[in-house]
Every structure is written in C-alpha cells, then in structure tokens.
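Some notes on the structure that comes next.
Only one protein chain is missing from this complex, and each of the others stays in its spot.
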Amino acid sequence: MGSRYEIRLSGSGGQGIILMAIILAEAIGIYDGKCVAQTQSYGPEARGGSSKAEVVVSDLEIDYPKAVKPDLLLAMNQKSCNEYFRDLNPGGMLIVDSTFVTQLPTPKAFQIPFTRIAREKFQREVVANIIALGAISHLTEVVSAKAMEKAVLARVPKGTEQLNRNALKAGIQAARKAKKQWLHAQAKESPLPPDEDQEEY
Amino acid sequence: MGSRYEIRLSGSGGQGIILMAIILAEAIGIYDGKCVAQTQSYGPEARGGSSKAEVVVSDLEIDYPKAVKPDLLLAMNQKSCNEYFRDLNPGGMLIVDSTFVTQLPTPKAFQIPFTRIAREKFQREVVANIIALGAISHLTEVVSAKAMEKAVLARVPKGTEQLNRNALKAGIQAARKAKKQWLHAQAKESPLPPDEDQEEY
Amino acid sequence: MEKEKSPSKGAASAGGGEPKAELAKIDIFRAWCKACGICAAFCPTKVLARDEGGYPYVQDLEKCIKCGLCEIRCPDFAITVETIGKGKRRAREKREETTQGIADSGQ
Amino acid sequence: MEKEKSPSKGAASAGGGEPKAELAKIDIFRAWCKACGICAAFCPTKVLARDEGGYPYVQDLEKCIKCGLCEIRCPDFAITVETIGKGKRRAREKREETTQGIADSGQ
Amino acid sequence: MKKQRKVLLIQGNEAVVEGALRAGCRFFAGYPITPATEISEGMSVKLPALGGTYIQMEDEIASMGAIIGASLAGVKSMTATSGPGFSLMQENLGYAVMAEVPCVVVNVMRGGPSTGLPTFPSQGDVMQARWGTHGDHPIIVLSASTVRECYDHTIAAFNLSERFRIPVILLIDEVVGHMREKVILDDEDHVEIINRTRPSVPPEWYIPYEDTPMGVPPMADFGTGYRYNITGLTHDVRGFPTARIDEIGPFNERMIRKISKYRAEISLTEHFLTEDAEITIIAYGCVARSAKRAVLQAREQGIPAGLLKLTTLWPFVRGEMEKLLPSTRVFIVPEMNMGQISREVKRVNRGIARVVTLNKVDGTIIMPQEILQKIKEVA
Amino acid sequence: MKKQRKVLLIQGNEAVVEGALRAGCRFFAGYPITPATEISEGMSVKLPALGGTYIQMEDEIASMGAIIGASLAGVKSMTATSGPGFSLMQENLGYAVMAEVPCVVVNVMRGGPSTGLPTFPSQGDVMQARWGTHGDHPIIVLSASTVRECYDHTIAAFNLSERFRIPVILLIDEVVGHMREKVILDDEDHVEIINRTRPSVPPEWYIPYEDTPMGVPPMADFGTGYRYNITGLTHDVRGFPTARIDEIGPFNERMIRKISKYRAEISLTEHFLTEDAEITIIAYGCVARSAKRAVLQAREQGIPAGLLKLTTLWPFVRGEMEKLLPSTRVFIVPEMNMGQISREVKRVNRGIARVVTLNKVDGTIIMPQEILQKIKEVA
Amino acid sequence: MPEVTKLIHKYLRHDKKFPHVWCPGCGIGILLGALIRAIDRVGYDKNEIVLVSGIGCSSRLPVYVDFHTLHTTHGRALTFATGVKLANPKLKVIVVMGDGDAMAIGGNHFIHAARRNIGMTTIILNNNIYGMTGGQYSPTTPHGMKASTAIYGHIEQAFKISEMAVAAGAAFVARGTVFHAKQLDGLIEQALVKSGFSVVEAMAHCHTQYGRQNRLGSAVEMLEAQRDNAIPVEKASKMAPEALVGKIVTGVLVNKELLVYEEEYEKVRERAGLMMEK
Partner (left out) sequence: MPEVTKLIHKYLRHDKKFPHVWCPGCGIGILLGALIRAIDRVGYDKNEIVLVSGIGCSSRLPVYVDFHTLHTTHGRALTFATGVKLANPKLKVIVVMGDGDAMAIGGNHFIHAARRNIGMTTIILNNNIYGMTGGQYSPTTPHGMKASTAIYGHIEQAFKISEMAVAAGAAFVARGTVFHAKQLDGLIEQALVKSGFSVVEAMAHCHTQYGRQNRLGSAVEMLEAQRDNAIPVEKASKMAPEALVGKIVTGVLVNKELLVYEEEYEKVRERAGLMMEK
C-alpha cells in the first residue's frame, strides 16, 4: 500500500453505507492511528436513492478528500457496481454483495452474499454492513481486525455487541472463503463459475 | 440671467414649501417652457422639522439638479434663513417671510410678511406660500406672472381658485411695495428701518 | 353549512349487495410498491398478506369485499382492485370508514 | 381572572371631597406643547381654552377638579396639574372615565 | 391608453410608473418604503383603470413572490423597494433567475447599511444588486440619472427582462427618484416594446427549458395548455429536478451564456466628450449629472475630460470601457458609496490607466466642484 | 468544560459546534437547512448542559434577530444556515454591522442559485457574503478547508467578532461540512479566546459609540447599568439617530477604519511553497485541498508551483497577495463558482501577472488533476 | 386498467419517474391520491389548474401530477399563488405545503392569505415535523415530544393550524387525516368548489422522522393512531376540551360567505375607471 489508499463503499439508501464508512474511518483513524478523511454524497432526492461513501487513508495529512481512483470498491447492489466499477484503480479490489450483484464487471471480484448471510444467519438484514466490514478487515491491510472490532463496538447500540461481534466474525469467515475461491480463480485466470456453495451461509 | 438660475425655498414642515416648489417649477417648466429640475430634502425625522426645496432653471438641459449657490433664497422662517443664507450667490436675492424672520443676515433682503398677510387678509395661514409665489413672480424674471397663475390654478383644489388668485395678487402687490422700499434702501445703502407700514397688509 | 354541489352524493345513495361469487381482480404493481404494508394492515377482511420482503400478495381473494380501501390508501398507487359498479363500492367504503369512528362529513 | 397585585387598588379606595377653595396649579410647558388641543377638548369642566395659535391656557382655574386627565392625555408631557392627595385624584379620574363609557377593568 | 401628448413635471418615481405602464406592466405587488413609496402609490392609483392589478403584500418577500407568480400567469409585473426591502427580496429574486421568470425590481437607493438614512440618497446597493442572492447567477441591472431616463429605462428594463427571461433591477437613487423634471410623453409609436417569446409549437412538443440557439427558451403562460414543472431546484430541460452532472453543467452554462452572448447589446451607456478625453469619468445615477457639469467646466479650462455614463451597471460594460482604454490616461469613478463600480473599472483596467476613486457616504450628493477638483488634481 | 483530550472522527459541521462551544458561544438560534443542519442539531444537544440556550426560530430572519438580541444581552451567539437562509438573513446581518453587535454566522454552501442543489457543494456565496446586505458596510468572512480548521476558524470567527464588534461569517462548503476527519481536541489552554471589551468607566461616562483610537468602542451588556439607545438608523456617538453630515461622515469613516486599520491582522492565509513559486494557486475551502495536491504533483514534475490558501476571504487579503506579485508569473484561481475571488485577484493584480481562472459549477468538486492540468498549461 | 387507477394515471405525469421520492408508507402519497380524486370530481381541466408548493417532502407533491406545477421557495408558496390568481383569476390555484412550510417560515403568508380571502385552496400536510431536513421540531410538534433538535423533549405549545386559519379569517376550514382518505377527498372537494380562501389540514404521519424519534412505530401503526384519535367535529363540539387533548377533530370547521378578493378588486377597477374618466 502506498501512502494513499482510497475506499469507496456504495449501495442503496437503506443499507447503512454511511455508517459503515464512519466505522471504517474510525477504525483506521482512531484505532489504527492513520490519517483518514471520510466523505459521502447524497442523492438528488432526500429520500431513498443510492448511497455512496468514501474513506481516504494516508500516513500523511490528506489533501484531496475524495476517492479519485478507489483502491477498494464495495458494491452492495448492482446499480452502484455498474456505476462505480469504471473508477476502480486497475490494481484495485472489488467486493460485491452477491445477494444483489449478479452481473460482475470483472472476474476478479470478491463475491460475498452479505445480505443473505445477515438474513439467514442473523435474521436481521441490518447487520449486512457489519458483515461487510468484517470482510474488508480480512481482505485488505488498510485496517486491522482489532481496530475494526473496537470501532464497531463503540458505535453500535448497547445490547447488540454480541450480535455485531458475531456479524464481524461471519464477515471474516466469509471473506476467508471468498479469498480462497478468488485465489483459485486467479490461478486459473478464468471467471468463477456461479458458486452454488455460497448458498449455505 | 445666465443660462442657469438656482432657487431655494425653505421653511418649516407645515408651510407648504414643497408644494410651492412644485408650482414654481411647473410655472417655469411647463408654462414658461424652460428646463427645470425640482428637488427637496427631507429632515431626518419623518414628522415636522424643517423643509427645503429647490428649483434649478436653465435654457439647456440641467445637469446638476441641486442649488449650489442659489440665486434666489426664500426663507419662510428664521432657522432656514440662518442656515441657508451663507450659500446664497453674492449677487443673489433673499426674500424672507418677515412674520417669522426678524433677524436679517443682510440689509438687502426683501422682507414681506407672507404669513401675516395670509392670516389677516385671508384668515387662512395656508395661503402664505401662494402669496410668496406671487411675490417671487414679481421680484424675479425667472418666471412670468401669467405662468405662475396658470400653475397655481392647475394645482389648487376646485373651489379655491378665486382665493388663490387673490393670494397671488396680494403677493405681487406686497412685492411691489417691498421693492420700492428696497430700492430706497439700496439708494441709501443702509439697513431698512423696521417697517411699521407693513402691518397694514 | 354546505351549499356546494357534491358530485358524489348521488352515487353514494345507491347501495346493496352483490353475488358473493363475483371475484375481485387485485393487481399489485411491484415496480412501484415499496412494501410499506398499509394495504395489508387495513384490509378489513384480511385478503392481503405480506411476503418475507414485506411485499403484499393476495392470500384470500374470496374474502375481498372490493371496498377499494387498499387502493386509496396505497401511497404509491401500486395496488388496484377491479370492482363492481361504483355506487356499490362507495356504499361499502362509507360503512367501513364509519365503523372506524368517522362520520364522513365531506360526502 | 386577575391574580396580580394591582398596586393602585388600595389607593383608589380612598376618596371624598376637598374644600372648593383649594386651587389647582396648572403648568403649561410651551416649549414642548404642540397645540394639539386635546387637553382643552377633554377637560371635563372646561378649565382650559385655546389661544389663536391653538395653545392652551387656563381660562377658569376655579372650575378645575384636578382630575389630571389633561395631564395624562397630553401626548407631549406639556401640561401638568399640581393636585391634592393622590387617592382623591384617582377617585375622580375613575369617575370621569366611567362616565365616558368605560368600566376601568384595569384598576 | 388613449393617444396623447402629455407635458408633465413629475418625479423620477412617477416616471417609473409611467414607464412601467407604457411597457405593458399590469401587475404590481409591493410594500411601502421610503424613498420608493411613490411608485407603489402611483401603481395603486393607475393600474386598476387599465385592468391591471395592484396589491400591497405583507412584506417584500411576499411582493417578490407575487410578481413572479403573476409573470408566470403571463402578465408583466414589477415591484419597487429600497435597501431593507431589497435585502429581503434576495431569496425570491434568485428564484426568478433560476426559473427564468421575467420581472422588474426597482430599488430606489437610500443611505445604508441597515435602516441607515431613509430620506437620504446613496448608491450603496450596486454590488448587492449583482451579488445579493446566494449562488452564482446572471442578472441585469440598469440605472437612471434623469426623470426622463426613469421612464425610458423602466421600459428598457421590461424589454430586457422579457427578452432574456431574467429579472431586471432598476437602481435609482433617492435624488433621481424624488426629483421633478419636465418630461413629454407622447404615446410614441416608435417606443419599442418587447414581449416574451411564447411557444410556437403545440404543447406536446414544448420543452420548457430547451436550449435554443439564443439560449432563451420560449415561455408559456399558465392556462394556455402548456403544462410543465417549475422549480428553484436545478432542473433538466423539462423542468424536473436533476442531479445529473451532464444536465447541471449545460443548464448552468446556458444561464450564463444567454446573457454573456448578448453583452454588447445589453451594455447601455452614453459617451459624452469621450473621444479625445484623457481623463474619463465613469459615473451613473445622480452623480453622472454632476460629472457632466464637471466635464464641461474642465473643458472650459482646457482639460480634455469626458464622461462615460452608465445605464447598464451589470453586466459591467467591459467592452465600452475597453474602447476608452487606449486614449484614457486616468479614469475617475465618483460614487456615493465606498467604491463599488470602481472595483470593476480597476479589474477591467488591468493596470493600464490610472484609476482614481471619489467616494462619499455622508448622505449628500457628490457636487460638480468635487469632481472638477479631482479632475484638476490628475490633469 | 472538564479538561480532557478527545480524539474524534467528526464532520466539519460537528467541529464547528465544538469550536463555537470552545470559543464561549452560549446561544444559538437557527432554522434547519441542508447541509448545515448538523450544526443546529449539535448545538441543540450540547448547549443546554453547558447552561446555554438553543432555540429553533420560525425562520432565518428570526434566527439572525435572536442572535443579535442575545449578543446584546452579553452572550456570545451564533447561527448556521445555507444559501436560501443566508439570503434571508441579509437585512438583519446589516443591522448587526450597523449596531456593531458581535455574532457569528456559518454558511455551509450548497449549489445555487435558488434551491439549487441542496446536497451538493459549491462556493457560490463568496461575493454574497461580502455584499449581500444593502448599503456599504465592512464585514469579515472566513473559510475552512479541513475539519480541524472548522474548529479553529470558528474560534477565530468569534474572536474577530468580539474584538471588532462586527458579525463574522464563516463560509464552508458542503464537502468540508460533511467530511469526517480525525481531530484531537485537548482543551488547550493556549487557545486564545477574546471577549468584547466592556466599559471600564462608570455608566454616566459611557459613550456607547465613541470613537476610540482602535475604532471599536467598549460594549456594555444589557442589565449592567449602562443604558443607551441602539438603532439601525445612522446614529451619533450616543446611539441616537442623526442626519447631521458632521456626524454621519465620521461614523461611516470609523466603521470602515475599524476594519481597514487592522487588515493585516485579519488577513489569515497559509503559504504553501510560495516563496519560489512562479505559478501560484489561490484557493480556499475544499478546493484548497485539491490545489495542495496539484502543487505537490507539479513540483514532482519540476514545475515551480505554490499555493496561497485563504482563510480570510473578506476583507480580501490584498497584502498577502501583493507579496507574491514580484515572483509570480501566473495566478491560478480555481473556484467552485463562476469566478468570485478571482475578481479580487484581478483587481489587485493590476495586469502585473497573468490571472487564470478555473471554474466549476456542476455540483462536483474540482479535482487535483484539473488544477494540475491548468498548471501545466501555463507552465 | 381498473377505474380508480385509470383516474389516477390520467393525472400523473408520464415523463416523471415513479415510484415517487417519498419513504415507503409516507402519508403524502395518500394525500396525492385524495387530491386527484377530488379534482377529478369537481371536473377541472388540467390546463386551468396551477398547483403550487413550497419546499419540503410535502411540497414535492406537485411535480408528479400533470397540471401547471410550481415548486417555489420554502414558505412562500402562497405569495406566488397570490400573484398567479390575481393575474389570471380564471385559473384554479391549489397550494400544497407542509406544516413547517406553512406555519413556520410561511406562517405570515398563510394568515394574510386567509385574511384577504383570495379564491384559492390551501392544503397543509401536517406531519408535526420537518420531514425533509431530518426531523427537527415544527410549530405543530406537540409539547413533550422528541425531535432531532429537541432530544430532551419539546417545550413549546403547538399551533392548531385549522384554528389559526379560522382566527385569521379563512372562509372555509376543514381537517382530515390521510387514514380517512375518502373523507379527505371529500373535504378537498368542498374546499375546491368554495369561492374564496379555503384550507384543508391533512393530518399525516412521518414515521421516518417523527415516528422513529418518538417510537411511534411504522406507517401502519401511525395510521392506526389516526384512526383511533379522529373525532368528527360534530361529536367534538359536544365534548369537554380536556377530553379532546391528543385527539384530531375532523370535518368542516368553518364555512362562511365572505367578500372574495378578486371580485372586490373588479369593483375597484370599475371605480377607478369612472374616476379616471372624470
């Protein structure tokens, strides 16, 4: 990782994208002690619509606060995947919520069904974003898992700590699996086949 | 008279100074066909206070619309006489309402008791300004008596035409008398004695 | 107090029952539906139910009394009920709203 | 309805007549007076009159009942009436306003 | 109006009324304020007999809203105010810019800031007229220095407003607004009156905010069959709110272009002895009158002075000034403010000539002698 | 406040709240508006526990009125808004200038004009902040480009406001207002907090609008025995309305002088690699961040670029810019508007260097590449 | 297409994107339906209707319907509407506002419009909160409730919008709820045909902001509350004031004949014409 690392998180209105970005930024900035700048953009209409949030990380003071060529793109729905993939740094990482993102712009994407895991494992769609954070902490080096856990626990409502800790763990676990598949696919340099296995989360 | 002739009319709030200036300007501008610009200034406070209005006359288009060195100053009360006399063109004419102006800044002033005439001859103080207009039409060449009469009659309320015509006449008559005295005084180059005679108007 | 013509008055006076057999036709326009649950919650005869995503579906068409309340309360114009004659439906609506504590002074 | 202390109430209860002979002292402060005529117009006993300039002057001091109305109605604080004890004056005022159609609810 | 030749001695404010009526204004909403009240009063007296409407609103915000509404209904409309009211109008003024609604706002300037000097003249609102509402926006601002100009430039204000679908501000100062001069009004047929272009296509084809070559789309009155959405949000060509960069960009670009492209035509000025002037006064409003006199006096004394009198204050008459850059050694900019148009003069001047300011904010008007004095200083 | 060291990841808007509280602000009146709402909300949550007062007024006019009232009662006060609300505040803002009442107005700029683009950033209100109210007036306007600066410059705004008895406007843009960055707040004792000078003479001797050497008269709180008149009318030294030219003149002169005399101290800027820069970017707000990056990139490519980052927007930092005139060949002024501060740059430049503008009004922020591109073009 | 839907679709804009912008279950959509039904019943032509609004969630309503639609500035809708109506009295002018729009920043325009009695219909969607900006208290937020600027509980009294309209002199004032959607369209219909200034206050829920902060549940639960708290005015008039606390009095509160501004102004024109001739 160079001195500057850009992350874009995207999805639809209700998916908690901005909270995810805040937690991520707090993990990196407060608990891992780097410089961060977190921004978001609102849709034209106040209600619903799509949501985009960014975190720029650096060892030094951050000048331009927006992601120019994200090093990491998380797309929680198809629309945002389509829209933002083109901005991704050629060497960057794409993580998608495969519950919703079915058409992949690149075979190199990490596909994890965050929402499905949330629904099936926790019966609560709202934790999909925390699961995704867990995955990010595993797949990238920009944030440590420890910092991530601290940041999540500092933000979530009292009484939900265990749930969220579990969600984080589920995310890490899912990411581990996805990474394996990914390495496998990379090795074969071919698109992954639709992964039936994923259904079991 | 040069191409530009400046008139300043001054007095207190209720004396009809602005109306006087409008009529004078209409006489000169509309009925005598010259160029005129009429302006006024309002006191700081909306109600009462002193009142000042100016008419600038010229054969040509008027640039600066305010009187710089008035050629004619009419002072309807002492305060305005004191205040504005210093601006008077050295060769200019001062006409005062001697009902109120008792201390003269120059012996060369025309002293006519407009208000007293109005009270005594017409039992209506409000016509003092019309009487003054009559006097102006006689004492200066800037406006013709005919134009003045037309202008007055065009402005006053219906039914008061005769009253105002008479007021104008009284003004002319008073001016005639004042001029005589003035010429006399000028000849002697001495201040006029208090003119008891004026009482009879 | 009211002197204005109230175009619906005439219609409202017509009433009566219709054969039970005549089934309603309920359409849910999924593209506009936001799964708010209002239609289902206030269906007086529990015709409608919600799927796991919260979207409404017709559970028991037989029970539909074609009151049209689901349709007029849908904030998104996403549900429609094909009904019998206007007059009859209105009569029903009126009854229903009234049972919920409202004397509809407007019509 | 009113529960506030009304400091003037006590005073208002004192009353009674005073010797006719005791003359009022009425001051008109010409520098502030604008000759509006209010004091003279509403003097209940026509004590005040107006000169040709409209300014008030005391015409008949004997008649003055020292009600103080000229003073409180003068918009310019230009007329004052030196009176006997406060209580007595107040009693009078009250009477006067009432005759003019007002039940003074304030005091 | 019946044809007639009227010789009148009227105030600048009254001439504004006459000009507005001549231009076809038939709706006025206002709120009284010194020294603009005569415009409201005149309109309240004259409009009804012409079938027009006068309404006194609850404040200036409401007045501005009402004239926008009336204009959308197809009626030429105007309001008049002074500083405090003009400040209050700013938000809705920006709406008129955004929704491209023609209307005229007259500001008879008095001494500021705040309540200031209500009965004294000033030229303190020149920058505010350009920048008073939030966000970047184009605007046209005219001024007048004689009663006749109050009449003529009110008509010009309506014409520009209708032509460019933009609010036009007429700034006059208390002196000009309250001054009486003789004007001859003979319902001249040659007075050009411009009306907004109305759509010539059927409603189905009408695109309300279409980018026409001129940059100004035709405007349909309410009630004529052309239904569309009007909003103060940034919108697409149909009038619907948008957040698409590919729509916002062109929209903003057209808003600027529709004025900048016609800048030369909008630049109304009067040159007085400028051809050979080495010292050029740039002035407007009542100060231009003093400046004219000072120029004449300077010429009498052999000083080659001239006057560029501004009718158009905004957009700044860059082109007209640039024409004088080669010949002018010194620009003198006398203003009854702390220096507002002089900032533009300096900017355009780019250090070429000398720029001298002459400012007065004590409530009195700048006198010819004062300008002459400055001329002599730099001569 | 208890002493503590807080490491926070907060928005610019939240940092404004922290800064205001640190500066001693104990009264906030506001009306919600995107993208400034978080400031209101933060104040509503935090003020009461500190013994302060939050009130949501019926509109922005009322909010501005209320903070002036509170300040007169001796309590440091603030409001926050965005374009439409800022337009509405203009009349009362002018009152605060005229009556010399310290207070702080934060405008988190969104896309304009009119309702515009409520959730998109812009720098469109820079000129309005200077000229939005009617009449000539002095004013101080600051900006911020980082979350930390939101904190620091809110404190600076209060300090300047108290020191000069003038409303101070803090202009931030939506990006900075909503951006989260890490800030460390350790109730630093070294943070300088300035409070208005209160009278040291007994009430009988107090002359509320006296011309002191500094130009700023001491200010007495209501209720402390110093009774005087406060008005938006032009007034004499006692606060009474006046129309005397010999009082108006000196009054206006003092109003201007109290700021112009301290211009150097008020001119807050940051020089970044400007000493040897031939190409100097002048930027502020979020654009200054892009500019910094572009400068670094240019330097990497061997181009001698530098950045003059403005904290103080008004009065324009003439002196700071003039220092760079000898060395700078080209000024580049990137702004998220059609060119506002660039007008000042051109005026001060007087044709000496080249001035290049870079403007963007499509709701997106100017990117480092765009500035770099311009640098390369002129290099 | 079924009948009601056909009707609705007749009035919706076909070039505007649906679903609309409001939150799932928001009451504004229900009001929109009621308004369309009322307009259809009175039989106005689309071309004669001008639908004006201010700024807020509620004020986003006009953009979806195929009339002349005028989305103005926050609080100022009635001022624009006044200009429209007086410039062309033949137009049917309808104004839609939120409680904040109408009663906070726009309160003065509202009472003055009511006083003048200009012929137009004002519909206020009262959801007791500023929805659009994220749930700050509005002039109708009840005492004790929470809002994002009143997290410690709101301390002000609330305006009663309809009662204020009555005091300001409005000729017709009615209150309904979006739950009672049929009644609501009836009230709007009466308001539309009334000559002079008419007001309909539509009580609605904003579960996203007001509901969430006050734990009032989903849209459905808030609609239930409307159902349970509504009291017809006829019944309410017989109840003690204390019994009405927290209740929603619905129905026509006032309906009286007053001089209508634009008709009176026509007389001014005549008088002026006569005077000018003289």
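Letters A, B, C, D, E, F and G mark the chains in the order given here, with residues in each chain numbered from 1 onward.
One rule holds in what follows: a contact is a pair of C-beta atoms (placed from the backbone, for glycine too) under 8 Å apart; a residue touches a chain by one contact, two chains touch by 3 or more.
No experiment lies behind these values; they were computed from the predicted model shown.
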Residue of G:Glu3, G:Asp40 or G:Glu163 in touch with the missing chain, whole complex considered: G:Glu163
Contact residue for the chain not shown (choose from G:Thr5, G:Thr73, G:Asn88 or G:Asn108): G:Asn108
In chain F, positions touching the absent partner: 26-27, 29, 45, 48-49, 51, 53, 55, 57-59, 61-75, 77, 91-92, 95, 221-225, 227-233, 238, 240-241
Where the missing chain touches chain E, by residue: 31-34, 37, 40-41, 44-45, 48, 54, 56, 58-60, 84, 114-115
Chain G residues that touch the omitted chain in the full complex: 104-108, 111-112, 115-117, 139, 143, 152-153, 155-159, 163-164, 166-169, 258-259, 261, 264-265, 267-268, 271-272, 275
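The rule is short, and it goes like this: only the chains that are shown with their structure count from here on.
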Graph distance between chain C and chain E, where chains that touch are linked: 2
Copies chain E and chain F touch via same or different residues, half shared test: same
Most distant chain from chain C by Cα centroid: B
Inter-chain centre distance, chain B versus chain E - centres from mean C-alpha coordinates, in Å: 38
Computed distance of Cα centres, chain G from chain A, in Å: 44
Between chain F and chain D, distance of the C-alpha-averaged centres to the nearest whole Å: 58
Residues of chain G engaged with two or more neighbouring chains: 22-23, 26, 55, 73
Two or more partner chains touched - positions in chain C: none
